[in-house]
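Missing here is one protein chain; the remaining ones are kept as they sit in the complex.
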Amino acid sequence: MTAALRHAGYVLGENPVTGFAFALFFLFVLCGVLGPSLAPYHPLASDTALALTGPSAAHWFGTDQLGRDIFSRVVVATRLDLGIAATSVALAFGIGTLLGLAAGYCGGWIDRIVGRVVDTIMAFPLFVLAMGIVVALGNSVANIIYATAIINLPIYARLARAEANVRRDAGFVEAARLCGNGEARIVLAQLLPNIMPLMVVQVSLTLGYAILNAAGLSFIGLGVRPPTAEWGIMVAEGANFIVSGEWWVALFPGLVLMGAVFCFNLMGDGLRDIVDPLRRT
Amino acid sequence: MSPDNRPVPLLAVEDLAVEFRTRSGTVRALDGIGFGLRRGETLALVGESGSGKSVTAYAIMGILDPAARITSGRIVFGGLDLLQAGEKAMAEMRGRELAIIFQNPRTALNPIHPVGRQIADILIRHGNVTAAQAPRRAVEMLAKVRIPDPQRRAAAYPFELSGGMCQRVMIAMALACEPALLIADEPTTGLDITTQAVIMDLIAELAASQHMATLLITHDLGLASEYCDRIAVMHAGHLVEMAPTPLLFAAPRHPYTAKLIAATPAEASHLGRLAAIPGSLPDLRRADLPACRYSERCERVTSDCQEMPLLRLTAADGRQFACRHPL
Partner (left out) sequence: MSADRPVLAVTGLRKLYPMGKMRGVSRGAAASLLHAVDGVSFAIGHGETVGLVGESGCGKSTLARLLARLIDPTEGTIQLEDEEISAVPARRFGRSPLRAQIQMVFQDATDSLNPRFTAFRAIADPLLRLRRLSHAALRARVEEAARLTGLPQELLTRFPHQLSGGQKARVGIARAIAVEPRVLILDEPTSALDVSVQVVILQLLAELRQRLDLSYLFVSHDLNVVRLLCDRILVMYLGHIVESGPAGRLFAAPAHPYTQALLSAVPKIGSCGRQQRIGLPGEPRSPIDPAPDICPFYGRCSRATELCKSAMPPLRDIAPGRHAVCHFPIVEAAGAGADSPVAVAIA
């Protein structure tokens, strides 16, 4: 265990970009966990007298059209956005990986069925599909999560399938059968750990995409409803004010959104280095 | 002609030293390698993995990894120092005067071109053959390496051919322009034993008919003994012994050579006779490598074996060995 931690420390120290990405991620997680306690103002507290004031000492990110402190809203929204992203990625990863592993390892009709399902999903422009699912199932956070999970499932299924396919004839799979491992156990205990490094990189990329997806859905009015604080909604509302010169309403949520996606992407490589034993010297 | 009236060597490697710069240190892959090779002669470079035999071959061909640095030495080929020649000159030499065939022939061939086309490409590039004549000459080369039905096989892709056939194609490509020197880097590893025999016989026959010098890289002493006039034994980047083949086996002078022979299954009459070589290769990244890199594994070691420099002796019968206490 300590060797693993030491290795993690080494990876983070070796590449400053990775270290920075992890630090940023830690900051986001902190905001998500502590949320409301970090916010100086209540996110829904409106003070119309102070509406649309620019960034100042009292309001770091300024105030929006209802006089709410944008900084507080951004911080509180972290929990919602990260939560949506993490849950939907967890679902997509869990289900997609299992389906892909089964398809790649067993072949035959499992492969054909999973293949068709994945092809069908991927035939749609994914964001449009997400929109369609949310419209059909109804506007709620849960449905955003399901929609995002569904559109991200094919990536994991395909990746897991390809990796399982390559490894199903590997020597250690045969050796595992000699040791008395059943097929299910081989897939879960022997193959899955081997494909984890690649899947982990994919997870971090998908997290960024999931956040963008959730924000995008909220931007067009589906999913999370105002007055709930959510980055996408805030950008949508702020877009109305850019032309009239109140740039801060849209910019700061947008920057934080971008920062989160950027951070997850950077983390991907670092995560793979930590998880993959071949990188250990 | 050299002073003792023998023909001047076609290839003369002198005091070659190569280093690799890696993340974990500088690997002193080769140190003080020197040997000569005449036209029509076959020399084997024998050693275990990590001995530096492939590095030597690649250094001669000029295809070392970019992380490699040649820190000293000369490789004189037909009067020209290859290490000083520019990349353009080397590109001219490769294929025309110098040829190499690799281990694992199927992966050394381009998988998306038919084999006839690959031979033709070489002929056009190096052989002063026009594009119109090249296909016919390629088929002739295939026939020369005894591929059955060469006209039809010229249109085949590498994946359609067996390992032995692919190796014959590689030989055809290598010998298309009748080079003066052929380097064969473990050409039969991975091939069946009967195919190995056929391939080696083919190389030997073509080398004889074209009066070509052959440098055979192998870990198989039996193979070396059957096909080569002289054998050079390498250990951890040093050339520890070089002698004509019958002499090497009859009376090895270097302790490592004797141990290597004793570890070869072909030599032993029963399992109890097989002797392992004690110790293991020294880490070539160490700064404190002893002068003789075998000394840490050697039973005959004394304190002056660690002193610089490594003693290289040439015996009266032309043999070379690098040992202070030879057998």
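Letters A and B name the chains as they come in the text, with residue numbers starting at 1 for each one.
Note that in this section contacts are C-beta pairs under 8 Å (C-beta built on N, C-alpha and C of every residue); 3 or more make two chains touch, one makes a residue touch a chain.
Computed from a predicted model, the values in this text were never measured in an experiment.
The hidden chain, counted over the whole complex, makes contact with A, B. Summary of contacts with the chain left out: across A:181, A:228 or A:265, the touching residue is A:181.
Interface note: of B:266, B:313 or B:327, the residue touching the hidden chain in the full complex is B:266. Between the chain not shown and the residues B:30, B:221 or B:239, the one that touches is B:221.
Along chain A, the points of touch with the absent chain fall at residues 170-172, 174-183, 185, 190, 193-194, 196, 277-278, 280. Although one chain is not shown, part of chain B still touches it, namely residues 48-49, 148, 162-163, 192-198, 200-201, 204, 219-223, 225-227, 245-246, 249, 259-261, 263-268, 270-271, 274-277, 280.
We adopt the following convention: only the chains that are shown with their structure count from here on.
For this pair, chain A with chain B, the centres built from the Cα atoms lie 54 Å apart.
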